[in-house]
Each structure stands twice: as C-alpha cells, then as structure tokens.
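In this view, the complex is presented without one of its protein chains, the others remaining in place.
Right, chain A next:
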Amino acid sequence: MEEQAAQLTQAIDSIISGAGTLLPEFLLAGFFLLLVTLDLFKSKTIKRLLPWLALTGLFSALILQVIGPPASEGVQFLNLLRSDGLARYASILFSVAGISTILLSLQNRKIEKRRQGEGRGEYYALLLMLVLGLNLMAKSVNLLMVFLAIEVVSIASYILTLTLKEEKRAVEAGLKYVLYGTLSAGVMLYGMSFFYGLTGSLDYTLVSFWQSLLDANTLMVTLAAILVFAGFFFKISAAPFHFWAPDVYQGAPMPVVALFSTGPKMAGIIVILRFVAAFGDPSIAASFGDIQLFLGVAALATLAVGNLTALWQRTPRRLMAFSSVSHAGFLLMGLMAFGTNYTSSILFYMTVLLFMNFGLFLFLQMAEEEWQVKKLEDFQGLGKQAPFAGIMALLYLLSLTGLPPLAGFMGKLLVFSSVWEAYTLSGQPLLLVLLVGGILLTGVALFYYIKIPYYLFLKRNQTEENLVISLSNKLLLVFFGLPLLVLFFKPDLLLHWIEKLLA
C-alpha cells in the first residue's frame, strides 16, 4: 500500500515536473475550451471575436514555442512525450499552419457566411484541437500516445471536412474520409497491438523495443509493421493509402485543404522520423536495411503515383491533391538519407512546403470564390486581368516544382544532397534509384504545375477588364511568397536555427 502510494506520488511528481514544457499545448487546450464555451452565447460581438480569439491562442502558443522553455531531452508524462528540439520546431510549424489556416478562413466567403448562422465557433475551436493533436503527434514517443494523438487530429479533420455540409461534394468527401480514416486507424491499432505483444513495450524509441522485435518472428514483425505504417501513410497521404486525398481536397473548404496538405503530413513524417531515428543506436543500426527498403519502395511509389496521376487532373483541387501526394514522397525520400543530417533537410523542406502550399491554396480560394474557377481551363486569361495574383501564383507553382530562385529548389537540393550523401556512405543502390527517380519526376512535375500559368498567361480571355483583389488578399499573398525568396537566397538563416534546436 505504502509502496503504491510512493509510486503514485512519484508519478504525479514527474507529471508535474514535465508540465512546464507542455505549456503551449495546455494553452491550446484552454483556448479550445474557451471557444467552445463562448460559442454558446448568442451575442454577435462574441461571435465576431471567435476567430480572433483562436488566432490569439495560436499566436501565444507560437511565441511560447519560439522563445519557450529550453528544450529538454528528457521524456515527460511517464515516457509518453518528448519535448526535444525536433518536436519544438515541428510545433512552431504547426502553429504557423494553424495561424495561416485562420487567415485563409477569414478571407473565405462561405466560411464567413456560416459564421452569421449556426455553429460558428466550432470551426475555429476544431482548428485549435487539430493543431493540439499535431503537437502531440510530434512529441509522442509511445505507440499508444501516437495513436491517441493521431485520433485527435483525425476526429477534428473529419468534422472540418464537413464544415460546408449543405454542399453535396462536402458530404461525399466527409463520408469517404471517415470511412477510410476509421479503417486505417483500426488497422494501425491492430498492428500496434502486435508490436506490444511481441515486445511488451510501447515505447518505440527504446533500443530494447527494437531488439525484441529483431528477435521475434520475422513474418509477424513484417505484418505488424505494414499495418502500423498503413496508418501513418494514410495520414501523410502516401501511396497506396492516398485515395482519400483527391475527394477530400475536392470537398473540404479551401483553408482546411491547405491545412491537410501541410499539418498532418508533417506530423506523420515526424512520427515516422522518430521510428527511423531509433536506428541511430549502433546495436541495431545494422538492421536498418529492411525498413529502408520498405520505406524506399513506398517513397518511390508515392513519388511516381503522385506525379504521374497529377498529369491527368482537370481541376486545380485534384491537381493539388496529387501534388501533395508527391510531396509526401519527397519527405519520405528525405527519411531514407538516414545517417546524414537528414532531419534538418526534412524540416527545411517542410517549412518551405508550408509557405508554398498555403500561398497557392489562398490563390485557388480567390480564384474559386471571386472568379468562379472550377476547372483548369477556367484560369484562362486571368493572369492578364489580375497580374499581381497571377505572378504570385506563378511563384508558388515554380517553388512547388522546385525551380530556382525559389525556396522549393533549396528544399529539394537539400533532400537530394542528403540522399546522395547516404548513398556514398552505404552504397545502397535503392538510394541512387530514388535520387534519379526523384529528380526526373521533378521534370514531370513541371508539366502539370505549368498548366495553371499556361492558362493564366498564354491563353487569352474575351474580356480584358482588370479584376480587383482585396488588399488583405494581396498582403497575404506577399506574406506567403516572401519567405520563398528569402529562404532561397539565405537558407542558412533558417538552417542555423534548425541545427541549433536539434543539437
């Protein structure tokens, strides 16, 4: 009895001592509750305040993360979470993604119109919840915690997809997403239970966890690993678990799509990265080859499927869905460069991806709402009528393709360099195949990305009248575009910081 009491006290103490590093998460949870509560009031003033409150919450979380508590290497909450530099940088990205989503939502007429009617607060509250889930995903070092965090993200995602529930497309997307999502969650949990049965532990960053896996039946481990990774791949929309992406991208509100194309994808990659990083320990490093083969094939398949399928898409939303699949492939490829400083390359790539995706989705949102663009052909001649927006769209698209002088090129260069470096170190032919395949698929990527500028600038419209863009939209376009130029010409500014956080 006494012993138990002592253990309990110890556990509580460790929870309390770790709580400090989780301040941003507590803050987000607090704001989430605040928003839900305030949403109950009917007052118009309060309703109008909701998005700004959510913004405040995310912004204060961001500030806490940037200046925040010095990253502690230790684990918190009874070995469930780890607040290291990796998690901290990822959380910063998630907060920026959340802020950007809200900024996009404020420009979105349909979402704003809903705010006049019923259920206004839920949208912004759910965004906070999603970001909270993402933060937890990046911090989890325990399979159960990973599962819980992913579910928090998923549940928020399902509802957010359905924000505009009076639209048929949205309902279809929402339903598909829930069905696929719950299935993949179940599969993942099943795989995790195998892992637990085989190792008796849920902490996958422990060397002992992997050692007992290596000792176990190979078939069982492979099966379990495939099941678990199916769940992860679903979240990052990697092939062959990407089928939900085009439908969801087609049906969800644009800001939510922008968030899906960045936040959960990054968090999923961080989770896999923690899996991969466990092999840094020399005693199990030798067996990395198998998981490398598995991830490498997945990366190549994702790159190929994403890039080649994107070629046949007729609507900008579906095009971007497959583009985001291909970027998942690039991120997975970055993970292959294990043994080099691949982490900073991946984090850099993610940062760039965040800005270019949000920028382009903002442009697509403008195009859809103001100029009724539904298909790629509808972009015809708009570049001449709205030159500023057209040029900014061109900038984002070129960055997505990976052409200089934009940060997308730097991101790709860093990822490719780490892969080359890893190939030099290991001589693994798969890496060379990935490298060459990845680079050549960039050429394919140009072919579909250039379709939008092609219609914008090369095709002409009957009318030539100038289209007006609101100042806030213009500012936002610049806000997302500027980092792409800065990070090309001075990537070391960010890389130094990332290296410092990771050290």
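Miscellaneous remarks
Rule of thumb we're sticking to: contacts are C-beta pairs under 8 Å (C-beta built on N, C-alpha and C of every residue); 3 or more make two chains touch, one makes a residue touch a chain; residues count from 1.
Just so we're on the same page, contacts and distances are computed from a predicted model.
Set against the options "NADH-quinone oxidoreductase subunit M", "Cytochrome C oxidase, cbb3-type, subunit III", "Nicotinate dehydrogenase subunit A" or "Raffinose/stachyose/melibiose transport system permease protein", the UniProt name belonging to the omitted chain is "NADH-quinone oxidoreductase subunit M". Contact with the chain not shown here comes from a single listed residue; of A:V187, A:A252 or A:L398, that residue is A:L398. Note on the undisplayed chain: of the listed residues A:N79, A:S287 or A:S417, the one touching it is A:S417.
When the missing chain is restored to the complex, the residue among A:F41, A:W312 or A:F447 that touches it is A:F447.
Residue A:E499 is the one among A:E151, A:E167, A:E369 or A:E499 that touches the chain missing from this view. If you put the missing chain back, the residues of chain A touching it would be 340-341, 344, 384, 398, 403-405, 409, 413, 416-417, 420-421, 423-424, 427, 432, 435-436, 439-440, 442-443, 446-447, 450, 454, 457-459, 489-492, 495-496, 499.
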